[in-house]
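A single protein chain has been removed from this complex, and every other one stays in its place.
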Amino acid sequence: MSVSTAEGALVGHDEKYRTCLDTGLKVYAKTETLIKVNAVAAVLFLAVGGLFGVLVALTRWPGVHLLPADLFYLVLTAHGAAVLLFWIIFFEVAILYFASSILLNCRLATPHFAWLGFLLMVGGSLLATVAVLQGESSVMFTSYVPMQAAPHFYLGLILFAVGALLACCVFFGTLVIAKEEQTYEGSVPLVTFGAITAAIIAVFTIASGAIILIPTFLWSIGYIAEIDTVTYKLVWWGMGHSSQQINVSAHVAVWYCIAALVLGAKPLSEKVSRTAFLLYILFLQLACAHHMLVEPGISSEWKVFNTSYALYLAVLGSLIHGMSIPGAVEAAQRRRGFTKGIFGWLRQAPWGNPAFSGFALSVVLFGFLGGISGVVLGTEQINILMHNTLYVPGHFHATVVAGTTLAFMAISYLVVPLIFQRDLVFKTIAKWQPYVFAIGVGGTSLFMMGAGTLGISRRHWDITFSDASLTFDVPGTAFLMLGLNGIFGLLAGVGGLMYILVIVGSILFGKRRDAEAVKANPIVAGGEAVSTYGSEGTLKLPGTITLVAVFFTAFVLYYFINWKFLSEVWPLS
Amino acid sequence: MSDQAPPSAPSEPTKSAAGKDPSERVPAMQRLLDNPFLLLFLGVTMPTVFYIIWGIMELAQIPIAPQ
Partner (left out) sequence: MAITPPENKLWWKEPLHRMEIIWITIAFLWGLVMFSTMIYWHITGEQNLSNEAYRITPDAFAEKTEEMAEAYTVREEGDTGIPVVRPPPGSDVYLIARLWEWWPILELEKDQSYRLHLSSLDWQHGFSLQPTNINLQVHPNYEMVVTLTPNETGEFGIVCNEFCGIGHHQMLGKIYVVE
């Protein structure tokens, strides 16, 4: 996707495109512009939201305790909205357009609606951000009723959701056009299938958001008298948790995409990988129930069925990806001749390429920290130990930041040369960025989970309770944990800053990528030699088997340790 | 089960027509996975029925507190 060559070619419609010198794919001009604007909006929100995140970590560090209480709650609300919603969904829209229009060699359906969607998302996200910064809407990301935010906070979120829904429609429309105009043969690529999974979950997410936020908006301006609090939580989490399931599907698709582009890796089995995505489509969203496990009046039958994604079938999907992604990388590396020992293929991997290192760290941190903690946290009874403690943000920083955000950062190092057609600047900073960010985020996740295990509450300004009329002493270890969380939060902030520096610097000042640059510095691995079907059947993958075995052992041990913790708590019935 | 099994599908990955080989029916599961709108229907119905509707029914059954 570099260097304009064939401009102005016709495909029945008057659509301009260029042929990418790196991949040979058609890049339609309108798609390219939409990918660029959505990616830029995403990165800007990451910069702002990341800064808020550092302020939160510094306030929770008892030795620093940076912000006063009101500002802390304001900044925490803004942090959640800016990164959990805006950064990620803008980037996901860019991924949807890439996975449909570019990977399928097809013009984008109704670019006008795509632009309308983008403008609604920009307007909505700015409106909600302004509402929070004005100080009347420090209601946290969850905005549980009957605590009330300013009406334009809800309105902003609704506009943003409508814009995102339009983007999903454009995505599905593009799939239809590609099929009708036969721009590809057979089935869609696996990465596109992952994007379809993300878009399907997005539709349910946005529908839930609309069902609950529209009445809440009407309530905030006085048209509705009351909103039932448990119903609000039930439907709100249909949006709040599912939006993170969009992330999982999208970043798994991104993992496959990076492995394919950088190493020429081919999925071990299309059947297995697509079935794993099907399990996501069917079952992943049931886990919104993770937030409803200690609510009044919901039966344990509902809780057990939903919180377990119906017999853990969506976890089965993740465990399948957890084998097939490292497996695809190992198979690709072995075919290139890196066959020494069990882990020779891993040692010889391109660790200096930030797209690869970011991808690999994202897979490991998401699996070990985010995945295992998520299943444990979502176990009906164990949730009694962890609900609303810092364990919860610890868990989702491992999934959404170390998993999704790091994966999106990693693919940015490919998007800049391929879509923006610029070479990276500050190559040394780029090389180290994924490591700095991963260590920072891995640390914050781990120490928040540690503090949560000690019972420290999330969204809490003062663990010393200095203003309270009663006293309570939290364990001394918790102070250490929160201090370490602050230090690693700073490190993650530095990693985020390095990312912004490299990406914005490259877009603005990077050398234009021309045919010579493509030859001298190829981005895409020569896929031809390693993509012949059947070759992986003859390969043994001892490295992947070892990694999977280590992961599974950690999972089983940690799972049962938490049942042990639970058994020591006061009997409850 | 051998891990050296050759690919069983006889259809060659030809670059010609759009894969409409009349001698070989596309398996039902593959047709499901190739149909994004059927998947969309399933993916929205499942959580709507099991999570939202069942959940709201649970909440609707909560009795009034005895005096």
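Side notes on the structure shown:
So that you can tell them apart, the chains are marked A and B in the order they are listed, and the count of residues begins at 1 in each.
By our rule, a contact is a pair of C-beta atoms (placed from the backbone, for glycine too) under 8 Å apart; a residue touches a chain by one contact, two chains touch by 3 or more.
Worth saying up front: this structure is predicted, and the values here are computed from it rather than measured.
One chain is not displayed; in the complete assembly it touches the shown chains A, B.
One of A:V48, A:L66, A:I211 or A:V272 touches the chain omitted from the figure, and that residue is A:V272. When the full complex is taken into account, the listed residue touching the unshown chain is A:L385, out of A:L385, A:V415 or A:A438.
By the touch rule set out above, subunit B reaches the unshown chain at residues 1-3, 5, 7-9, 11, 13, 19, 21, 24, 26-27, 29-30, 33, 62-67.
Within the entire complex, the positions of subunit A that touch the omitted partner chain are 23, 69-70, 73, 103, 139-140, 144, 146-147, 184-191, 228-230, 256-257, 259-261, 264-273, 294-300, 304, 308, 311-313, 315-316, 319-320, 323-324, 327-328, 375, 379-381, 383-389, 454-455, 457-462, 465, 467-472, 474-475, 527, 531, 533, 536-537, 541, 544-545, 548, 552, 555-556, 559, 563, 566-567, 569-573.
Simple rule for what comes next: only the chains that are shown with their structure count from here on.
With centres defined as mean CA coordinates, subunit B is found 23 Å away from subunit A.
The residues of subunit B lying in touch with subunit A in their complex are 3-7, 13, 15, 18-19, 29-30, 32-34, 36-37, 39-40, 42-44, 46-48, 50-52, 54-56, 58-59, 61-62. Subunit A meets subunit B in the complex at residues 172, 175, 182, 185-188, 193, 196-197, 199-201, 203-204, 207-208, 228, 230-231, 234-235, 238, 242, 274-275, 278, 281-283, 285-286, 288-289, 292, 296-299, 302, 305-306, 310, 533-534, 537-538.
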